[in-house]
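All protein chains but one are shown at their positions in the complex.
Every chain is named by a letter (A and B) in the order it is written, and numbering of its residues begins at 1.
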Amino acid sequence: MPDFEWQFTLVLLTNGIMIGLMYALIALGFVLIYKATDAINFAQGEFVMFAGFIAAAAADMAGAPFWVCALLAIAGMVALGFGLERVVLRPLIGRPVIAVVMATIGLAAVLRGFAVLVFGAGTRAIVMPVTDEPLELGPVMLPPVQLVGAAVSLVFLAGFTYFFLKSRTGIAMRAVADSQQVAMAMGINVRRYFALAWAMAGVVSALGGVVWGAMLGVDNQLALVGLKVFPVVILGGLDSIAGAVVGGLIVGIVENFAAGYFDPIVGGGTKDFAPYVLMILVLMIRPEGMFGRRRIERV
Amino acid sequence: MRILSTLATAVLAAATLCLAGQATAEDKEITIGTQCDRTGPTQIVGIRLCPAVQDYIALVNSKGGVEGFKLKAPEIDNEYKVPPAVEAYERQKQEGSVSMMLYGTPQVQALNQKLEEDHIPSTSPGFGISASADGGRFPYLFPIAATYWSQGAAAIKFAKDKLGGDLHGKKIAYVYYDNPAGHEPLPILEDLQKSEGFELRTFAVPPPGVEMGAQVLDITQRFKPDFVIDHLFGRSPSVAIKEYKRAGFPLSKVLGLVWASAEADIDAAGGWGVAEGYHTLQFAGAGDDYPVRREIKAMYKAQGKEPPKEMDDTVIYNRGLLQAALHVEAIRNAIKANGGKKPTSEEVKKGFESIHDFTLDGLVPPLQISGTDHEGGGWVQIFQAKGGKFVKETEWFRAYPEVVAAAVKKAE
Partner (left out) sequence: MFHRESGVFKTSYAADMALYPLPIAKWAVAAFAGLFIVIAPLTLDEYYVSILNLILIACVGALGLNILVGYTGQISIGHGAFMSVGAYTAANLVTQLHAPFWITIPAGGVMAALIGAVVGIPSLRIKGIYLAIATLAAQLIIEWTINHVPAISGGVQASIQVPRPTVFGTPLKTQTQLYLFLMAFVVIAIVGTSNLIRSRIGRAFIAIRDQDIAAEIIGINIFRYKLWAFAISSFYAGVTGVLYTYYLGIANYEQFQLTVSIDYLAMIIIGGLGSILGSILGAIFVTLLPIAARWFLESFGGLFVSQADLANIIPNLRLILFGGLIIFFLVVEPEGLNRLWRNIRNYFRVWPFSY
């Protein structure tokens, strides 16, 4: 029944777009850090989880309304961002990339253990002041939680693009990312901008944590969404804000189509690695991802 | 530098003293080695099941122990990985454990040969190797609860009863975690598909299964089944429940197998309101209405403490009780059989094989474990999420034993 298939395709497409924008929300944090400090953050999922925990704990313990919880999460993550940059990342400036990668992997383990110690191991819920009933547009159903997440992503996309293109701080950050020494020579306080970048990533992670926590519930395993960030940022380009969103959309759509159409043929499970296959293909053509900046290697 | 080194030596000395001090009178103490996953993908189960084991052991000890022997159940976290599980096994073997409570299917598979070589029995209720129901081929593995095969068969039987006694022409969707444990019921379902005449479609959810929108859409919009069987683990059951609700698919058409059927899953899905009507398959009785739970609560009150909040998740907590109770029963059988001496692990194995009619007032099904049948019959019970708690829907039953037995024989 061709009509029926068309409907299903549309449903898969919208679901893919929605979930893709949610992925982009996480990827934005990753891109921010990489763009400003050249650090690959393997702990992005744990940031999202920790932020979710803060918000959920605030709701549980103090009965605070949603907005206060979200603000508390943002504040907590900004503090965490500052602290981490100081303690962990600053000593590692100039070290090979694998050292920073490993440091963030270690950080991920610390955050996971710490979160359970402080917040307990049970799953907590974050209740958003939106309805649970999905918005229906014909055959397509849009859950309000995902709509909020998508909206936040797009707002961040617009905001950060403007920030990096037009505002003074944004341009300074780009300068720092380009060449730290020259930036320092121009009088830019590199350390301050590093800290700022991590704090901004904290803000993004906080909102990501709140939205994903509302969608999935917050516990130790929420950090696993962090794995999704890699095909997204690689496809989009590690240092491109727009790339994070486009990459997220592509990964979301590819995943859904793989699950909907490819799975029945091969017996299931393709959803997870289909984006990676696409990623490898794109990388072979454009080694820096679709929107990434070409790295010029000087001998 | 000197201060630091003296401090370090002092710390080490204190640690050794502490360890030495732990060597208690071993003659009157029986050790059961337990493993748990408190930090890995199945921590949602581990953090409730393992305290239950400790609580039951404490309860037995408070009543004087087993035939005069005190019990000890040291627990080691294996993070659901295999090398820590192997190391934990060796450590607990060294401590003289007479039986093991392994945790996790890959771990059971990895340690099976060692259990045989060392003659130590271990239980694997609700996970592990389905073929280990055959006590002849797996002499030291005891499922002591419905294996995945029995669960699959029982699920089909329940679906059949729910859909009017006849499955011809009906559509059943099987949603499963894409790992070996998730694959296990497939042969049973395919066999039953042929004999019962229903249309089966399978939907794999890759681990960790925190996002399955597409699969649920495929099920609810395209396949539109009459019944759904969820064989999921960890966080994925709650995600599935949420997605079904979002897609508007009635949860009264969904049955979760044993690891998709806890209060924790309902809570993580957003509460009882979301999961209303969801059926769950249990291998241990669910709910609070069992004497042994009351006894444990009384034990805590007598010590002036509140009962632990892990008891609130009755499904998983009771499974821990079941496991501990069966180990204690096996040890009791062993002591009775050898005339009151401290049992060896071989004797405890025989103790397991002589368990029958031990029901703990309904929490444990009427298992009949023997030298050839280590599963005990494949008993399950269905509970439904109704009005804020689990309500018993069926009594203990087992289904298609011939199909399951044939599968056990066929597996190599």
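Observations
Assume contacts are C-beta pairs under 8 Å (C-beta built on N, C-alpha and C of every residue); 3 or more make two chains touch, one makes a residue touch a chain.
Since this is a predicted model, take the numbers as computed values, not measurements.
Although it is not drawn, the missing chain touches A, B when the whole complex is taken into account. Considering A:M102, A:V127, A:L142 or A:M184, the position touching the chain not shown turns out to be A:M102 (whole complex). Contact with the chain not shown here comes from a single listed residue; of A:L28, A:A58 or A:V116, that residue is A:V116. Chain B meets the missing chain through residues 15, 18-19, 22, 36, 38-39, 47, 50-51, 54, 75-77, 79, 81-84, 86-87, 90-91, 93-94, 105-106, 109-114, 117, 129, 178-180, 183-184, 186-187, 206, 308, 411. Considering the complete assembly, chain A touches the hidden chain via residues 40, 88, 91-92, 95, 97-99, 101-103, 105-114, 116-117, 121, 227, 230-231, 234, 238, 266-270, 272-273, 276-277, 279-280, 283-284, 287-289, 297, 299.
Rule of thumb we're sticking to: only the chains that are shown with their structure count from here on.
Chain centres here are Cα means. That of chain A falls 35 Å from that of chain B.
For chain A in complex with chain B, the residues that touch the partner chain are 4, 7-8, 11-12, 15-16, 19, 112-113, 116, 121-123, 125, 132, 134, 139, 141, 143, 215-217, 219-222, 224-225, 228, 255-260, 263-264, 267-269, 271-272. Contact residues of chain B toward chain A in the complex are 38-39, 41, 43-44, 47, 178, 201-204, 206, 208, 210-215, 217-218, 221-222, 234-235, 238-239, 242, 245-248, 264, 267-271, 274.
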